[in-house]
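If you scroll down you'll find the structure; I have some questions about it.
Missing here is one protein chain; the remaining ones are kept as they sit in the complex.
The chains carry the letters A, B and C, assigned in the order they are written, with residues numbered from 1 in each.
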Amino acid sequence: MRFLSDNAARVHPRVWDALRAADAGDAPYDGDALSARLDEAFGALFEREVAVLWVATGTAANCLALSAMVPPHGGVVCHREAHIEMDEGGAPGFYLHGAKLMLAEGEGAKITPGAIREVIDPIRDDVHQVQPHAISITQASEYGRAYRPDEISAIAGLARARGLGLHMDGARFANAAAFLGVPAAEAAGDVDALSFGCVKNGAMSAEAIVFFDPALADVVRYRRKRAGHLQSKGRFLAAQLLAMLDGDLWLENARSANAAAQAIAEGASERLMHPIEANEVFIRLTPAERETLRGAGYQFYDWGADAARFVAAWDSDLGEASTLGQAIAAL
Amino acid sequence: MRFLSDNAARVHPRVWDALRAADAGDAPYDGDALSARLDEAFGALFEREVAVLWVATGTAANCLALSAMVPPHGGVVCHREAHIEMDEGGAPGFYLHGAKLMLAEGEGAKITPGAIREVIDPIRDDVHQVQPHAISITQASEYGRAYRPDEISAIAGLARARGLGLHMDGARFANAAAFLGVPAAEAAGDVDALSFGCVKNGAMSAEAIVFFDPALADVVRYRRKRAGHLQSKGRFLAAQLLAMLDGDLWLENARSANAAAQAIAEGASERLMHPIEANEVFIRLTPAERETLRGAGYQFYDWGADAARFVAAWDSDLGEASTLGQAIAAL
Amino acid sequence: MRFLSDNAARVHPRVWDALRAADAGDAPYDGDALSARLDEAFGALFEREVAVLWVATGTAANCLALSAMVPPHGGVVCHREAHIEMDEGGAPGFYLHGAKLMLAEGEGAKITPGAIREVIDPIRDDVHQVQPHAISITQASEYGRAYRPDEISAIAGLARARGLGLHMDGARFANAAAFLGVPAAEAAGDVDALSFGCVKNGAMSAEAIVFFDPALADVVRYRRKRAGHLQSKGRFLAAQLLAMLDGDLWLENARSANAAAQAIAEGASERLMHPIEANEVFIRLTPAERETLRGAGYQFYDWGADAARFVAAWDSDLGEASTLGQAIAAL
Partner (left out) sequence: MRFLSDNAARVHPRVWDALRAADAGDAPYDGDALSARLDEAFGALFEREVAVLWVATGTAANCLALSAMVPPHGGVVCHREAHIEMDEGGAPGFYLHGAKLMLAEGEGAKITPGAIREVIDPIRDDVHQVQPHAISITQASEYGRAYRPDEISAIAGLARARGLGLHMDGARFANAAAFLGVPAAEAAGDVDALSFGCVKNGAMSAEAIVFFDPALADVVRYRRKRAGHLQSKGRFLAAQLLAMLDGDLWLENARSANAAAQAIAEGASERLMHPIEANEVFIRLTPAERETLRGAGYQFYDWGADAARFVAAWDSDLGEASTLGQAIAAL
């Protein structure tokens, strides 16, 4: 009964089928027939022209996307607890050649135009201070919170007004979109590039960088190779992405994960630290309570001294999740 | 009848089996049971203690290995036509933070102690010139030539004498080892790190960086994450590597590829540009001759104006290769 | 009546004399006779063996020193308002190849072992989080506060215990040492490298990087050249540094500046935001009060909405400073 994370979950059977079907030799790198279909497939999903590149990890997706928006001497505004700040081993420093992350505050690890302005307005426009060049938001956030379309619009408006690029880390974009119940285009809003996560959602090793500004993709093509992320058998990454889009598997899987998270949360409403808007559940639990749950066979991470994080995946068992919810309620 | 490259070949059935067997959820990143077995499995192959990290591409393997040997202000001696110089989109510049490749000459894209000294001896030991910190050799070379154990020893001796690290790009290490008919330990010799290639040899998306100096691995663990190359479902990369080692599949596949290359070369002995010591065949062919072969259904790359490169893969059909050899002989 | 900053002050006559005396041609770069005397001269001051390199700016001094302690994938703990974080245009990101500044809190822009531990203790020792490799403290701090010898000892002890390098930004080291009234060796304490500032203290364009661990200097020699900071006529930089040490001019100048700061502060004791331990005076002043002072001919910077910063330099007129103090008292 593993609720540790969604990032080690199984690969969905339809992804396996797509992988096997891609076996027959084809052109190397991204010259294959499957990679060639990505722009159209994602364009249909997002209802506009896009340029799409596959990579193996969310860290690579985030940092490559940002590398096309931010010069080495620039900065990126993000939440203080954003994945790029906290959990990517300094990858933004590497990919952006020393550009600076500028940390904004915000409830639920979401940022607002106001929080962004609090960071950038005090920056004097002189060479002694790093100037912001982009904003990065996370959909869903590190605490499983979803940006509403109007919230994204407001940030995008600020970005445009200040001449800043806008990137969305969508490691759990699917979960946010499933929760919001809006088309993918609205869940992404007017960002310049989206890291469209699949690995946590049923794929094996493929994420999509969706460029709504295709000029950025032209730069990132070179940077992807330069980062060692252009795989020779790219057809296997493209196959995974297409399988995720086909029949909206991405949404179906996210709904399963979200439902399991809701089931866990149901028994814990008094203890919830954040509303459940994706597939993560943060619950106040004493050490003793955590021990009880672990004794009952549940696996999860501690979150500080008095809380725990449960993450449901596409393959989480809904029954197990409900039972967990009840076990929490019974504490 | 594709002899374009080995880097888009099919995935070997035993690798597929290993991938499927790895599906069940496990710890993320490299915390899984399969990743934990790599050091031992490669240690057995190389008959000494090693530390092994998986990555998805040869470019990442080469550059991460070198990044632990060379400071940003240093240099790496390699052949003028080495993959790191010619075909990695500037990845060494990225991973080594601007360190310099120092280009040596050598027949068949191999270098010798003499060629290395020609590069490094004229470098004044002052701050105006970049100082060498490592040597990188390629086994088999870009022209499919294998370093003999004594050749590697001689280079390793020079490296030690000058305090330089020694890296081996083994994208086609298996083909060289199969040709040499010596144990893996001798085909690698006394290098500090080896990029042990599997993708061209039957794997899907996994290469091993084998560190004979484990202290280097401790640095690269951080650098791999920082480069976005620490995949969440690392068990699938470990599974591929273990499958390649299991029952010496790596050697079996390389022998098949080498045999097909020999079969092609048999009909072309007069035209051969390089002895066949791996799975690549470089042949002098006029444009008209190339057109004839292409008309007969053979796919391959031009190599300059008057030559062509044929690459056999583990899944090349030996009959097709022989027929191609005969077709060349008949030109 | 300029109290804007000390960084545009005049050059001291004895520095001018030294510059003129250095005119006659000599060996280029740092091969000249004056540069050769630096290690000994600073060694005498600090009562231990040191290796000393000149550079033109404090930013270069700080970042070069740190570049020898921190790998690109590492981090540096410093105060949230440290110069390297706030005012160097992202230079640490450039020189350290994307390493991360880790921001600690602390009154008066000073940090303590406790504040450092609050930053580094929560960092999990895994590859997802950047690991600290050095600490940087500022003597005197951005608010003109001096670290006492025992405070430095405590930080140095923590640094040693955790295997971290320790750097001191001494842009105003002289002012701190003059205030503390202790030997230079005690004002620096057991740091690995010190940016010994001279430009704000009577020099034209020379700072010294004093390496108490000479192995660091060996690396920085290459990095200085690589950063374009190895001037051909280095003798003029060495000349300035030697002139500053000669007859303790560095201390004499700092005492003058400190005295002027004390004179300003005397009339403003109720308004002082920080004790005066160097040559900077931060005073609570309303906009109207600032206007009054400016109307009287005083130049200074606003410090937020309700305060002002006055900086005295070595050539500040003590009479003017006293009059300013009286003018503030009369507000």
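We adopt the following convention: contacts are C-beta pairs under 8 Å (C-beta built on N, C-alpha and C of every residue); 3 or more make two chains touch, one makes a residue touch a chain.
Owing to the predicted nature of the structure, the values given are computational and were not obtained by experimental measurement.
Q: Which listed residue, C:Ile123, C:Met204, C:Leu272 or C:Ala307, touches the chain dropped from view?
A: Going through C:Ile123, C:Met204, C:Leu272 or C:Ala307 one by one, C:Met204 is the residue touching the chain not shown.
Q: Given that one chain is not shown, which residue among B:Val127, B:Ala206, B:Met273 or B:Ala321 touches it?
A: From the options B:Val127, B:Ala206, B:Met273 or B:Ala321, the contact with the absent chain belongs to B:Val127.
Q: Touching the left-out chain: which of B:Asp6, B:Glu88 or B:Asp169?
A: Of all options in B:Asp6, B:Glu88 or B:Asp169, contact with the hidden chain holds for B:Glu88.
Q: Just name the one of A:Lys200, A:Arg224 or A:Arg255 that touches the chain not displayed here.
A: A:Arg224
Q: Take the complete complex as the reference. Which residues in chain A touch the chain that isn't displayed?
A: Residues 71-73, 97, 127-128, 131, 219, 221-226, 230 of chain A touch the chain that is not shown.
Q: In the full complex, which residues of chain B touch the absent chain?
A: 72-73, 75, 86-90, 92-94, 96-100, 127-130
Q: Of the residues in chain C, which ones touch the absent chain?
A: On the chain C side, contact with the omitted chain comes from 2, 4-5, 7-11, 16, 20, 23-28, 32, 55-61, 63-64, 88-91, 93-95, 199-200, 204-205, 222, 225-233, 235-236, 313, 315.
Keep this in mind: only the chains that are shown with their structure count from here on.
Q: What angle, rounded to the nearest 5°, describes the rotation that places the Cα atoms of chain A on chain C?
A: Angle of rotation between the two copies: 180 degrees.
Q: Could you grab the centroid distance between chain A and chain B? Build each centroid from C-alpha atoms only and quote it in angstrom.
A: That pair's centroid distance is 34 Å.
Q: Report the inter-centroid distance (CA atoms only) between chain A and chain C in whole Å.
A: 42
Q: Which chain A residues touch at least two other chains?
A: Residues 88-90, 93-94.
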